[in-house]
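Missing here: one protein chain of the complex. Every other protein chain is in place.
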Amino acid sequence: MFGTGLLKGLGVTLKHALDTFEDDRESVPDRYRGSLELGNNRRVIQQPIDQEGLLTIQYPEEKRLLPERFRYIPMLIWDSEKQEDRCTACGICAKVCPPQCIWIVRDSDENGKPMTRCSDFYIDAAVCMSCSFCVEFCPFDAIKMNHDYELAVYDRYPQLVYDMAELTVPLEYYAALWPTQYEEEQARRKEEEEQKRKQEEEKAAKAAARAAAKSAAAAEETATAGAAPKRSAAELQALAKERAAQRQAQAADGGGSDDDDAAAAKRARMEELKRRAQERARARKAESGE
Amino acid sequence: MASLPPNFQQLKQDQLRPFLHDEISVPDELEANVLITTVDKIYNWSRRSSMWPLLFGLACCAIEMIATAASRYDLSRFGMEVMRPSPRQSDLMIVSGTVTKKMVPAIVRIYNQMAEPRYVVSMGACATGGGPFKEGYNVVSGIDKYIPVDVYVPGCPPTPEALIYGLMKMHEKVDRQSVVSVPWYQKDSSQFVPVPRLGPDVFDPRQVELIKDTTLKAASNGAAAASNGAGGAAAEARGPVQLSEKAIARMEEAKRRWRAKQG
Partner (left out) sequence: MAEAPVNDLGLEQDLADAVLGTWAEDTETAVIIAPDRILDVLTRLRDAHGYDFLSNLTCVDYQGYGGKLRGDVSERLEIVYNLYSTRRGGGSVALHVRVPEDDTVPSATSVYPGANLQEREVYDLFGVKFDGHPNLRRILLWDGFHGHPMRKDWHEAYYEEDAKPFRSRHPKGEYEFHEDKLPWSKNTTYPAGWDPDSWQEAVAYVPVSQAPQHENKPHLDTESIVVNLGPHHPSTHGVFRMLTRVEGETILALEPEMGYLHRNHEKIGERNTWLMNMPFTDRLDYLNSMSNNWAYALAVEKLADIEVPERAEYLRVIMAEFTRIVNHAWSIGFILNDLGALQTPALYAIEEREMILDLFEAVSGARMMCNYMRFGGVVRDLPEGWHGQATYLANERLPRALDELDRLLTENEILRARGRGVGYLAVEDLIALSVSGPMIRAGGLAYDIRKAEPYGIYDRFDFDIPTLPNSDIFDRYYIRLLEAKESVRILQQALRDMPEGEILGGRGGYTLRAPEGEVYGRLEAPKGELGFYLASDGKTQPWRYHIRSPSYINLNALGPMSVGYKVADAIVILGAIDIVLGEVDR
């Protein structure tokens, strides 16, 4: 009969409407299965895949739970343990960037000798295509993808050209956003460090042995075998300390009061970032069922 | 097409200008009136809560825009579900995707057809600054080179939430406006944006002199292409269009005729 197809279709939509209405009305807690409260009536929602229909996410009151691998605009990692930027200005990220939106300036010491850190790092968010090649190929785990998408601004320039201060986040923030990957990375880094330490020890031991053999051969005197490497390690440490102090001093008297302000602002930002990171970490934990 | 006079666009604009823009001036005594804040609130609330976007998609970002309007994000929560296909009925243009040189005259024309108050959201990297295609020969590196933009949403493409965040920024901007200072009630504030023309490459009528300087100089220097001869000088005439005296006179004449017609 003419019209049965139409009626059938209308039946489908009616059923759908009733189902979702019931879902919303009678099983409200069900709607928020897998979601968590953030305070101020804000929620993070993840729709369970076996729940029929589609939940309307009432952004900004509610947010969607972003998967760990979500990528938006890159961020730079500030290693909070070592108190330094992880970036070494190797420039690989700028090299692999398909739209070429990364611009790095390598820092140099007072003699103009280039150093392994960058003095500036820009990402043009009006060009970035969020492909995450920079993250994939960074050998120092220094650049990662941020989850922050609330970036809309009223002016394109300079707001959308992010500089280093805007891009840098503390390690904790990254750890909260990318927990699984962070764990893996940490384990890998530890292993590598261990290996490095072992290699260095071996090297030192070898050098010591060589030195010992040499001195033994030259003066035929019994050399104190353990002393040399110990001293050299201590020396190394002292040297490193000195260098760090120098760097700090340089940074301190480099720009006068302006720079102090900048440093203070950066610290404040760091604090803010840390706070946010902790918040996120809490949220993650709560969501994982604690 | 060929039989039109070359300054046809200009003539048409001059003719249309007085008809398209109301020129209501707020009397001085109304300034600093207590009523204004209340009026502002209502005025802004109503504009903000029914900001109709133009049904207008360009590229990848348009798909995310549709996703934003679909079930999961549901733009109708913001009174934005009525996407109008006609620029006359819409308040907000979401430039969602790569703007190409071939398309930019059409976009500027659509923008000109929108009635004030009108807003522009540049969605995604491409509309904002050319995005990954910035260097392309047919790509405009940012729609703001032609029309004023209110909010930029970065991302490639912005997720629906990011777009909604941008729209909320738009709302904030609307909320800050006041009925006494909004540009569209000011005299001579709302301007037609000259429509770019497709020459050997797209060109902005506002920059004709600048272009001529370079091309003719390049020709006299015997350079192969104008771009090679151009240095880094960024002497660009920004801001509202500088009208020639002749054009102003023509406009006055048109207005006078219109008033006479009104009786």
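Chains here go by letter, A and B, matching the order in which they are written, and residues are numbered from 1 within each.
Just so we're on the same page, a contact is a pair of C-beta atoms (placed from the backbone, for glycine too) under 8 Å apart; a residue touches a chain by one contact, two chains touch by 3 or more.
Note that the structure is a prediction, hence the values are computed from the model and not measured.
Considering B:L75, B:V120 or B:V139, the position touching the chain not shown turns out to be B:V139 (whole complex). Which of A:V44, A:L76 or A:I102 touches the hidden chain is settled by the complete complex: it is A:I102.
One chain of the complex is left out; on chain A, the residues touching it are 2-6, 8-9, 12-13, 16, 47, 49-50, 53-54, 66-71, 89, 91-92, 94-98, 100, 102-106, 114, 118, 122, 129-133, 136-137, 145, 180. Contact residues of chain B toward the unshown chain are 1-2, 6, 55-60, 62-64, 66-67, 70-72, 85, 97-98, 100-103, 106-107, 110, 130, 132-141, 145, 156-157, 159, 197-204, 207-208, 210-216, 218-219, 221-227, 229-236.
Just so it is clear, only the chains that are shown with their structure count from here on.
Distance between chain A and chain B, defined via averaged C-alpha coordinates, is recorded as 38 Å.
Per the touch definition, chain A reaches chain B in the complex via residues 54-60, 63-64, 72-73, 98-99, 124-130, 149-156, 159-160. Residues 71-74, 77, 122, 125, 128-134, 142, 144, 149-156, 158-162, 164-166, 168-169, 173 of chain B touch chain A in their complex.
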